[in-house]
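Read the structure below first, then the notes.
The complex appears here without one of its protein chains, the remainder shown in place.
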Amino acid sequence: MRFTELAIDDPTGLIFGTAPKPVTSGRGLTVGGGQVYPELNFTLPTMEVNARTYPEIKEIYRKTVDDVLTRAAALHVEGIVVEFETLLEMTLKPAYGIELTEILVEACERFSARYGMKAEVRLTPNDTRDYERPPRMRNSPYLENMLRLFDEGAKAGATFLSIESTGGKELHDEALVNCDIQGVVYALGVLGVRDMRFLWDQITKIANDRGVIAGGDTACGFANTAMVLAEKQYIPRVFSAVDRAASIPRSLVAYERGARGPDKDCGYEGVFLKAIAGVPISMEGKTAACAHASPVGNVSMAACDLWSNESVQAVHLLGGPAPVVSLEQLAYDVRLLNESIRTRQSLLLRDMLVGSDVSHDPQALILAPDSVIRIARAVVAAGDHLAATFAAVGTALEIIEEAVQDRRLRMDPREEVWVTMVREQLAEIPLNEDAFVEMMQGRIDSGKVLLEEYGL
Amino acid sequence: MRFTELAIDDPTGLIFGTAPKPVTSGRGLTVGGGQVYPELNFTLPTMEVNARTYPEIKEIYRKTVDDVLTRAAALHVEGIVVEFETLLEMTLKPAYGIELTEILVEACERFSARYGMKAEVRLTPNDTRDYERPPRMRNSPYLENMLRLFDEGAKAGATFLSIESTGGKELHDEALVNCDIQGVVYALGVLGVRDMRFLWDQITKIANDRGVIAGGDTACGFANTAMVLAEKQYIPRVFSAVDRAASIPRSLVAYERGARGPDKDCGYEGVFLKAIAGVPISMEGKTAACAHASPVGNVSMAACDLWSNESVQAVHLLGGPAPVVSLEQLAYDVRLLNESIRTRQSLLLRDMLVGSDVSHDPQALILAPDSVIRIARAVVAAGDHLAATFAAVGTALEIIEEAVQDRRLRMDPREEVWVTMVREQLAEIPLNEDAFVEMMQGRIDSGKVLLEEYGL
Amino acid sequence: MSLLTEISEMLQRGKAAEVKSLVQNALDEGTDPRVILEEGLLHGMGVIGEKFKNNEVYVPEVLIAARAMNAGSEILKPHLAGAGVEASGTVILGTVKGDLHDIGKNLVRMMMEGKGLEVIDLGVDVPPEKFLEAALERNADIIACSALLTTTMTEMKNVIETVAGEGHRDRFRIMVGGAPVTESFCKSVGADLYAPDASSAADAAVALCREKRAG
Partner (left out) sequence: MSLLTEISEMLQRGKAAEVKSLVQNALDEGTDPRVILEEGLLHGMGVIGEKFKNNEVYVPEVLIAARAMNAGSEILKPHLAGAGVEASGTVILGTVKGDLHDIGKNLVRMMMEGKGLEVIDLGVDVPPEKFLEAALERNADIIACSALLTTTMTEMKNVIETVAGEGHRDRFRIMVGGAPVTESFCKSVGADLYAPDASSAADAAVALCREKRAG
């Protein structure tokens, strides 16, 4: 564990707009330096991506980014990040991803020059290694093109590099639907951590070579899958909450390996990373309802430095293109945050945002600044990533149990038995990686998980 | 003028969640009684409305309202208004509108019974008299079916009755694109006022007979058209701002004739009506970006009692049906407002909402509580509706001029000349209805406006 | 300043009376009516149209210029007819059936006229047959349909089907526009062109007419 102390050790210091280690782009956009900015992501309407449709796709990107930045200028938005999260085909064929990056960068440059706006592109190639079962994390035939897109995209002018990497997901999916906390800890705290090290050494090298900024990685395929399953009432909310906690050490690895932030929007574990590593973070909540429902619509805003819509398809709504609608909503959200900073009332606003959500759901509760600092403290106090994952889950469970006891948290009675079950299963995990690997050996289906691809 | 004093005469008292005269529904939903609730409106995706498509339309309404209320229950929403704004064909053929009202009412009852949620329907027939040129406001062949829909919809269980009536619109459209303030004052302060009296006597009678609540009327076709034109840079923003002010006496007439609120969402003039008549109001802002862009995304929240998405088509987004997405966004907005009330910080939050917008646009500036009380005071001090319309425009202009002078308002230099022009044209209006009618006589195209339909 | 430049300038400032008398002066001086039209009136409207496109002037300023242009055209028209000059294209314009919105449509008309096109404005709530009838009668180049409602935009399909049903689809170019209309909607109903705003509608109409008359 590189981080053994907290960058923010008092809940009061964990607040939107300010990070201990702000990041400044080439055009002068400072994230975490006292202001919040919107981060806007859009994707294609329902359509195939291939050589035949590609000319139309380029037009959609070109027009949409122009529409979005035009509206941003009209609303006097001073800084913005446009996230380009690629679709499979755009990473398989990096030429697509690179050219689309160029289109977005050109628009950002043009609007920055014309309106004095600071607009930057975040490039997020998807983790194509996951498009093969079982995935070969280190020897994937897809790895080369994925890294090429990072490299050439950075060359094309992308300012921030991010990914939602998937190491361990092949095991985690099954652990989730079985509410198997041992599987979760193994997938995130052993496999995920190992793969993050492997991958982020390469991404930070590319960023450094190209002079751009390594943004960070989210456990989207893990803890957000859990959140979606919990919203559908497929798994208990408490399980999703501890799954989020379990993702912290895994996502922290990017910063141990040289990433600087801003952490990507869909990682709600970003608040913990901000407390631990001091990096600025992008967050998403109610204004990302266009992409998914969530139980953390307001509390997720409490410590954001960028505020994002996650992703919206470029379809038409009554008010215009859906990405422009998202931009407008984000811009007003951000205006409110910045006005509270200007009038020195930001802590009050933060506490309202937090207070409005925490009693409704354990997933919201663990994102409250008090909880974040307490869990983060347990993480940095642990000796290694496995112990840290274990400690994060255990501390999250404690926080939830206390709140239920004090009647500060509404919890479905059906959930209670799961708190006990998770606690019991957790207690069986040996805090030694070798021993844990040994223990899990019999439960791993070698047709689904290739341990050697994690150096095991 | 029935109201000669302000119900709220101090800007501090103009705040979300509380109205001097709250309104309580049969199921016990109190609007303006200390809490804010969401108001959700959805409409069909792009499709024709006819006998062939009607079965599918019913299914869409049935399924969508269920999806929306399911999500509302999951988010612990305690009260909600579902607005049903009819499409032309549903008013022309009241049987459609009535049956769809029944579908919505049935869902509201079912969810209210199952979750202890208080869900109510607002029925808003569209003003079909406008579907004929020139419109015959009093002798329209469409009038009967429109009133029948009000009556039978109330019988079917709609709790609130509203409309966006259009008296004077046939003149106002042209006045807008010509930036003709005399035409605007005539359309709203003379024709609009006269038609509101004619129409609202009938609507309040229906509401009283059926034991339901007359909600109010918005100048949507007037001042929101102006706002849209201003956003497109077709007309100056300052013109749209004074057009909003000019709509106040016109929309006030509903309350003079017995309506009780909540005023309808898309009337941003609602804040003035709350100050004058003390009625609770629905407002819309950033979360209605799905329906239209606006320069008042946050300030419009400052005094809302219901918070609305205006309208969204029942299309599919990544996160699910767009109406459910809207509901989720509204629910979190409302949670924040109510949390500030719970912690007695609501005035602080209100001031942040206001402060975040007012320097950006004159249309936002005149919705700030200080401006609202000042303009409302000028309205109630005027002897009649024409004088009140005149006073509202004049006072709004003053407020804008002062703010520009004090550099509290960003204004495009192109706009300045229009402030002067409006002031000059305004000064020419005689404050006597007969004289004004006389003066405008020569400018009214009798092929477009039938004055006798306004009792002139 | 030359008389033609003066006409253009006065038109841009919306001075109808001045434009009228200047056009008369130019005719009296023997200037070719086509030159007065092109380098005076249309030049002035071109400048205003460009400014509008670039958000430098508002609609009321365009409207007042358009009225000045009409004043000048009144004087010029008999002379143009005599010189055998005809419009560069004819457009049938209207808001579709069931839809009574006309602010956007009126703007499109103005912009098109400012580009020298002849525009037959059928008004609002126009049934499909009426579009076709007028197009045949005026031997038009373009049928342009406007809609503001998501429930009426589907009427555009009916217009196209009516034109096609009578076997005239190849004869007219069909343009669509209005707030809810998109490029993909345009394609899906089989229209020829979608224009996102009034200025580009006018530009596109001119290009369509040129292309149609050439090919």
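By written order: A, B and C. Residues from 1 in each chain.
We take it that contacts are C-beta pairs under 8 Å (C-beta built on N, C-alpha and C of every residue); 3 or more make two chains touch, one makes a residue touch a chain.
Note that the structure is predicted; figures quoted are calculated from it, not measured.
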Chains still shown that are in contact with the chain withheld from the display: A, B
Option touching the unshown chain, where A:Leu87, A:Ala381 or A:Leu431 are the choices: A:Leu87
From B:His316, B:Arg377 or B:Arg414, residue that would touch the chain that is not displayed: B:His316
Sole residue of A:Gly215, A:Pro236, A:Pro249 or A:Gly320 that reaches the chain not shown, by the stated touch rule: A:Pro236
Touching residue (missing chain; options A:Thr12, A:Asn178 or A:Asn208): A:Asn178
Residues belonging to chain A that touch the chain removed from view: 43-49, 87-89, 130-131, 133, 173, 176-180, 225, 229, 232-236, 313, 414, 418
Hidden partner interface residues of chain B, rising order: 45, 316, 318
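As a working rule, only the chains that are shown with their structure count from here on.
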Chain closest to the middle [Cα centroid of all protein chains]: B
Most widely separated chain from chain B, with each centre as the mean of CA atoms: A
Chain A and chain C, separation of their C-alpha mean positions in angstrom: 51
Chain centre separation in whole Å, for chain C relative to chain B (CA means): 35
Separation of mean Cα positions, chain B and chain A [Å, integer]: 39
Interface hub residues of chain A, defined as touching at least two other chains: 318
Residues of chain C engaged with two or more neighbouring chains: 150, 180, 185
